[in-house]
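Working notes for the structure below.
Note that one protein chain of the assembly has been removed; the remaining protein chains are unaltered in position.
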Amino acid sequence: MSAAAPRRIRLTPWAGLAALAAVPFIDALLPGGLRLEDPMSEVFIYAILALGLNVLTGFTGLLNLGVAAFAAIGAYAFAIATCEIYPFQLGFWPALGVTVAAGAIAGFALGAPTLRVRGDYLAIVTLGFGEIVKDVLVNLDTITKGTQGINPLPPPSFLGTPLEARGQYWLLLAFVTVTFVGVRALERSRVGRAWISIREDELASRAMGIRPDHAKMLAFATCAALAALAGALMVSRLSSSGEPGNYDFQVSILALCIIIVGGIGSVRGTLVGAIVMVGMNSIVLVKLSELVGSPDAPGAALDEAQGLAKVGVFLRTWAQNVLVNPTNWKFLLFGLALVLMMVFRPQGILPPRPLHEAPPEGGEEGA
Amino acid sequence: MQRAVAAAEQLAILALARADGLPAFAADGALSSWEVFGQQLVTGLSNGMIIALIAIGYTMVYGIVELINFAHGDLCMLGAFFALTAVGALGMSEWGGAGGAVGLVSLLVATAFFCGALNWSINRLAYRPLRKASKLSLLVSAIGASFILVNLGLFWGGMPMDVFAGGNSSAAPKAFPALVEPEPAAHLGDVIVSRPDVLVLLVTVPLMGALTWLVRFTKLGKAMRAVAQNPTAAALMGIDVERVIGATFFIGGSLGGFATVVYSIYNQTVSFQMGYRMGMDAFIAAVLGGIGNLPGAVLGGLLIGVVRAMSDQYIETRWTNAVVFGILILILVFRPSGLLGAKLREKV
Partner (left out) sequence: MICTMSRSMFRTTASILSAIAAASLLLAAAPAAQDGAKTLKIVSSLPRTGSANSQTTSIVNGIKMAIEERGGMVDGYAIAYDDMDDASPQKGNWDPQVESANAKKAINDPAVVGYIGTYNSGAAKVSMPMLNKAGLVMVSPGNTHTGLTKPGTGEPNEPAVYRPTGKITYFRVVPADDIQGAVACEFCRGDLGAKKVFLLHDRELYGKGIADVFRKSAQASGMEVVGFEGIDPKASNYRSLVTKIRAAAPDVVFYGGTTQTNAAQVLKDLRSGSCKVPFVTPDGTFEKAYIEAAGKDAMSPESGPVYITFGGLPSEQLTGLGAEFVKKYQAKHGEIPEAYAVYGYEAGRVLLDAIDRAETKDRAAIIAAVAATKDFQGALGTWSFDANGDTTNRMMSVNTVKDGEFAFVKAAGGGAGKAN
């Protein structure tokens, strides 16, 4: 038993990676209506965004309600750096570099002045930052084109060749894998342990020689850089920056839900959370709402109830007007799923291992 | 034939527009810059008081369970639908005089009860099972609750009633009848204080007084403060913590109910999406004043209302949100626990 366990742990990630890499081929075997490639690409982008958020909110314990703002900064930095209507016209990779740098700078810019702000006060500062960024992007329309969006943007390329759908998928997979490995390495590194110790007890970690301000700034910058990367990858895939409204509060909320549903502070959990939340959005919810709002079922049942005269007619009209429309159920199902997941599994699907199971060198947390 | 009549009517409408519509301002006279300022102040304070009323309910709950309650605004939204249904079913917009006043008071109380009961139930179903879990799980549960409430509002707006436009488009905003006519109650120069402005004042100030009294001087208030400070110690002293939390949710929700009726009469619009802005404003106001601090929430609400009005006037409407959030961030940078909030205790 004890001999088998470590081997399985080593094998699982490789098997998972291989399965994900095979998705485009699996798609070819599946019936026409179902394509996993697209929802999975979306999962990867949200996973990168959420991995970034996990550094700040999961590891360091700083609640960020404005992570979409960093994605917006990344998206627009990428768009302005590459689009043919601007003078820069960088290639895909140099532009990604610019994007990540812009994100990190934005992270510092927000993190530095707000180091004193704590807890839920910090949460609203980040929320406000998100709203300000969105408004600035809309209002400075001479630069950002306002709600028009910037297009066309170059697709992801590799060694100078623009990638087609499959190539893009694998590139995204590669980005997620690198981010995942990188964030895990960070978690176990000196700075990662500093983040976690700040989350657990800032005063004690200061006493142990950690400089919370430095560590927090670094967390902000890492979070922002990853979020910016996610934003850039998204717009590059869509070939359009979309409008600033695409990076609003709701996106931040989705990213937050991903890391909490996955298991706050857990890197593997974040991936699972992204699959669950985005999968729920783009597959389960669509199918489920079609089922719930099936046009025939309630109508037929209510026809019989028509005998009840006024009440029956009232209900029937109501049902016909609203309830039979499947899309009218999406908010409800989404919300219900969130509440149920939290009530039945408040710690998330794959919570991080408790600290005492971590490698013994995590000395700061002891005592 | 019919078309000819219609065409004649249209010409008449056009003529009316020319004769009647255009000189409207000539009679009014241009506003002097002081009058503009005064009018904006009145608008800002009225809006601010409504925000404050939502925010105190918000901040009360926060003070006890430390929950950023994303569902609070949407709770108010459902309250508005409840009020609109009542108004429509009873034909209240036709009531005048004393009947109207009694009706208005009953509407306020009924909506407050509805919102209070709803908030209590949400706590029971979505938050109470998570009492031992992390704050963030609670937050996600609140987000989920908010989505559910939004969807219920969407369903509600599709009810085949006249006030909901016969239910033909559930997503469209609904008109809330002007139970208090938007007519001037007082003129201060050219600055108009309208009757809805007065209504806001008449509802908000007594409620704030009553709440202060409740928290300061009643047994329940004492228990609430004790639970907020230290739930374990409160439980050890024989306080039924869950009951106190339930009561707080009820009271916080019912304040939202009062606020939403005033809001609906003031703005004359109800929409299933209005909860987002209501909740957001309340959240900002509560944080600005210092979370959990009742006078702080009032101060925060008034400040937001006035800043919004002034920014609309003297900057540009499109920058107003950014200005509000910019001021919020600045204040928090210099006063990290809000205007009136107690300094966060560093652990010792």
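For clarity, chains are labelled A and B in written order, and residue numbers in each chain start from 1.
We take it that contacts are C-beta pairs under 8 Å (C-beta built on N, C-alpha and C of every residue); 3 or more make two chains touch, one makes a residue touch a chain.
These numbers come from a predicted model, not from an experiment.
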Checklist entry - Of the residues B:43, B:69, B:204 or B:337, which one touches the chain left out of the display? => result B:43
Checklist outcome for this item: Touching the hidden chain, out of A:145, A:216, A:268 or A:316, is A:145
Item to check | Listed residues A:16, A:91 or A:245, member touching the removed chain | outcome: A:245
Checklist outcome for this item: Across the whole complex, the chain not displayed is touched by chain A residues 30-35, 38-39, 42, 45, 84-85, 138-139, 145-149, 151-152, 165, 234, 237-240, 242-243, 245-246, 248, 250-251, 253-254, 276, 279, 281-288, 290-291, 325, 327-328, 330-331, 333-334, 341, 344-345, 349
Next on the checklist: Even though one chain is hidden, which residues of chain B still touch it in the full complex?
Outcome noted: 6, 9-10, 13-14, 16-18, 20-22, 24-25, 28, 30-31, 36, 39-40, 43-44, 46-47, 50, 147, 150, 154, 165, 168-178, 182, 184, 192, 194, 196, 263, 266-269, 273-274, 276-278, 281, 308-310, 312-313, 316-318, 320-321
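Note that in this section only the chains that are shown with their structure count from here on.
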Checklist entry - Roughly how far is chain A from chain B, going centre to centre by Cα mean, in whole Å? => result 31
Checklist outcome for this item: Residue positions on chain A within touch of chain B in the complex are 57, 63, 113-114, 116-121, 123-125, 127-129, 131-132, 135-136, 138-139, 201-203, 253, 256-257, 260-261, 264, 314, 317-318, 321-323, 328-332, 334-343, 346-348
Next on the checklist: For the complex, give me every residue of chain B touching chain A.
Outcome noted: 62, 66, 68, 125-126, 129-130, 132-134, 136-141, 143-152, 154-155, 157-160, 167-168, 170, 283-284, 287, 291, 318-319, 321-322, 325-326, 328-329, 332-333, 336-338, 344, 346-348
